[in-house]
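Left out: one protein chain. Kept in place: all the others.
Read from first to last, the chains carry the letters A and B; within each, the first residue is number 1.
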Amino acid sequence: MTKTSPGNFFEDFRVGQVIKHATPRTLTAGDVALYTALYGPRFAVQSSDVFAHKIGYPRAPIDDLLVFHIVFGKTVPDISLNAVANLGYAGCRFLAPVFPGDTLSAVSEVIGLKENSNRKTGIIFVRSAGFNQHGARVLEYVRWVMVRKGNEAAPAPADHVPRVPTELDPKSLGEACPPIPAHAYDFELAGGPYRFDDYTVGERIDHVDGMTIEEAEHQLATRLYQNTARIHFNQFVEAQGRFGRRLIYGGHVISVARALSFNGLANAFHIAAINGGRHVAPVFAGCTVFAWSQVVAKAELPGRDDVGGLRLRTVATKDQPCTDFPLQAGGADDPAVILDLDYWVLIPR
Amino acid sequence: MTKTSPGNFFEDFRVGQVIKHATPRTLTAGDVALYTALYGPRFAVQSSDVFAHKIGYPRAPIDDLLVFHIVFGKTVPDISLNAVANLGYAGCRFLAPVFPGDTLSAVSEVIGLKENSNRKTGIIFVRSAGFNQHGARVLEYVRWVMVRKGNEAAPAPADHVPRVPTELDPKSLGEACPPIPAHAYDFELAGGPYRFDDYTVGERIDHVDGMTIEEAEHQLATRLYQNTARIHFNQFVEAQGRFGRRLIYGGHVISVARALSFNGLANAFHIAAINGGRHVAPVFAGCTVFAWSQVVAKAELPGRDDVGGLRLRTVATKDQPCTDFPLQAGGADDPAVILDLDYWVLIPR
Partner (left out) sequence: MTKTSPGNFFEDFRVGQVIKHATPRTLTAGDVALYTALYGPRFAVQSSDVFAHKIGYPRAPIDDLLVFHIVFGKTVPDISLNAVANLGYAGCRFLAPVFPGDTLSAVSEVIGLKENSNRKTGIIFVRSAGFNQHGARVLEYVRWVMVRKGNEAAPAPADHVPRVPTELDPKSLGEACPPIPAHAYDFELAGGPYRFDDYTVGERIDHVDGMTIEEAEHQLATRLYQNTARIHFNQFVEAQGRFGRRLIYGGHVISVARALSFNGLANAFHIAAINGGRHVAPVFAGCTVFAWSQVVAKAELPGRDDVGGLRLRTVATKDQPCTDFPLQAGGADDPAVILDLDYWVLIPR
C-alpha cells in the first residue's frame, strides 16, 4: 500500500465531517516582504508599522488576501486535490487581524454534497475557517468544488445542498478593524484624498495600470501559500493537458487586481468580506492583468463613525485595458474578462 | 470625475512646492532576504549581525541601495509618472544607517523648473529625502526629470534652473557609518585583504562575473520598492512601445553592478554618497550584466582614522565582459555600456 496521499474523492466525504488540515504556518515579516514583491501593494496600513499603530493596530497587519491564501492553501490537499472545477466561494469574512509571528491553522466542515448525474463527479460544499495560535477565528468562508469520484461505482451519500449566502450583511463587518481615533488617519501619507463620503453608488473606476505575470512569480506565490494544486507547477503534465500550460492560481489574480485597485481606492485599506467571485477565464503566464471597479453599495457600520463599507465589484481582464470597463460582450462574458469579484472594503469616513 | 491619480504634469509643479509622498514603509528582515536573493551581495557588514555589531553598528544595517530604492520608489507616483526621460541625479548622501524595523517615508521639494522649447515637456528638479520613524534624515538626493505637460496650452512657470552639485565633498561623508574600533574589522571574514591604502587613484578593476536578469527578477525587485513606473511591468503596452519590451528599472542595474563589484572591492562596505550617474542604454530581461570600476579619487575623512573614502566610477555593460574596460568606442559611448556611476564608498584603513 502506498503512503502517498491520493487526496479525497467525492465518495470520501460525509456531511458534518470535520477536517483538521495539515501544516500550521507561522507568518512572518518574510512572508509580508514576498507578498510586496509579488504584487506591489501600497496600502499604508499594511506597509507601515507606524501608520498602522497610529490608527489603532498594534503594528501593521498582514494583508487580508495573504491570510486568505494561506488558509485556502491548507485546505487544498484535503478538499480539492481531485477537483475538476472550483465552482464558487461565498460568505468570506475576515474576523481578526493577523500579525507577523501569528501561527495559522485551518479546519473545514463538509456542509453539503451532491452527486452529479453522470455519477463520475459530485459537488462538495465546505465551510472553512482559519485560526490563530490563540484559537481565535481569523477568517471563514464557504466554498463549493466539483470533485471526481475515485470509484465511479461507489455509492454516493444522499444529496444535501446547503443554503449559500449570496452577500454578507454589512452589519457583520469590521471585526478585524480596530476603532480608528479621530484625525489619526493621514490621507496624504496614505496616497489619496477620497474617503467614504466621496464615493457614490454606481461609480466606476479604471485602475489604469497593467501587470504582466511571469511563471516564476505565480509559482513562488502559490508555493509560499503551500498550495499544492498540481496544475500550477507541473509543465510536463500540463503540456499534455487542456490548456497546454500551467494555470495561474485564481487567488494570484485577485491579489494582482487588489494591488492595482490602489489607484482610485487608496484608502480602502481593509477587505472586510468577500461575497463571492467568479474566475471567468483561465490565466496564464505572459498575460497582462488590468482591472476596474464599481461601487455597488455603501453601508454604514453599526456603532462606528470611523469607517464605512463600500461594496465593490472588481473586474480583471487579461491583455485589455479597462478604459471602457469591459464586462459583457454580445450577451456573454467579454472574452477579456478573467475575474469578477464581489466584496466589501472598509474606508475611513 | 475619476478617482484615479493621473500623476503630476509639468504645469502642476511650482518651485518651492513640498510633496509628502505616500506609503510609508517598514523595512524588515524579509526585505533584506529578498534583496540578497535578487542580487547576491556578499558584503559582510550587511550580511551578518555579528560582524556589524563588532564594528560598531547595533546590528547589520540595510544595504544602502535598498534604502535608496525604497525612498526613490515613493517619489515615482508624484514626480515621474509622466516622465519622458530620467535626466540625472546628484548630491545623493546616505546620512544615517537603516535597520530592520525602521519605517521610511519620503518628502520632495521642487527646486527648479524649465519648460522645453517645444512647449510639450519641461524639466523639473527635486530635492528628495528619506526619513526614518524618528524623523531623522537617512538619505537625500537631487534629481531632474523631463515630464510631459498635461495640457500643452497651460502656461508654464518662469524658468528656474538650480545649481546641481557635480560631486560631493568627501568632508561631508561618513555620517551613516559608526566609528570602527581598531582591529574590529576582520578582513579574512570580509572576503578580501585590501584596505584604503592598497588602492591607487587610476586603478581599474574588472569584476569578472556576469549576471543574467530575468523578467520575474526585476519585476519582483521593482514591486518590492513599491515603484510604480509602468514601463517595468506592462508587457501588453510595452509590446507596442519604443522597445517592444519592458524596461528594467535603472536602480536594478546599479544593484547588480554593486553586487558584482564585491569581487575586487570586498571591503568597500558602505556607499556614502552618489555624485551622479548615467543610465547610458536601456536594459532588458535576458541581458547579462558585467561591471568594472576605476578608483577616481581617494580621500581621508576629517577626524577619522578608521575608514577612508574611495571615489569610484563603476561601469556596467550588457552582454560584454569587462576584461578590456569598455567605455567609449569611436568617440561615443561603447554600445555595450549601460551604466556609468560616480560614487563614494567607505573602506577600512
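We take it that a residue touches a chain if its C-beta (ideal position, glycine included) is under 8 Å from a C-beta of that chain, and two chains touch if they have at least 3 such contacts.
Given the structure is predicted, the values throughout are model-derived calculations rather than measurements.
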Absent-chain contact - pick from B:143, B:207, B:232 or B:313: B:207
Which of B:6, B:58, B:286 or B:302 contacts the chain that the document leaves out: B:286
Chain not shown, touching residues in chain A: 2-5, 20, 22-26, 28-31, 33-34, 77, 100-101, 103, 105, 133, 214-216, 219-224, 226, 228, 230, 233-237, 246
Hidden partner interface residues of chain B, rising order: 28-34, 36-40, 42-44, 47-51, 60, 100, 188-192, 194, 198-199, 203, 205-212, 214-217, 220, 263-266, 286, 288, 290, 319-321
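Please note the rule applied: only the chains that are shown with their structure count from here on.
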Euclidean distance of C-alpha centroids - chain A vs chain B, Å: 36
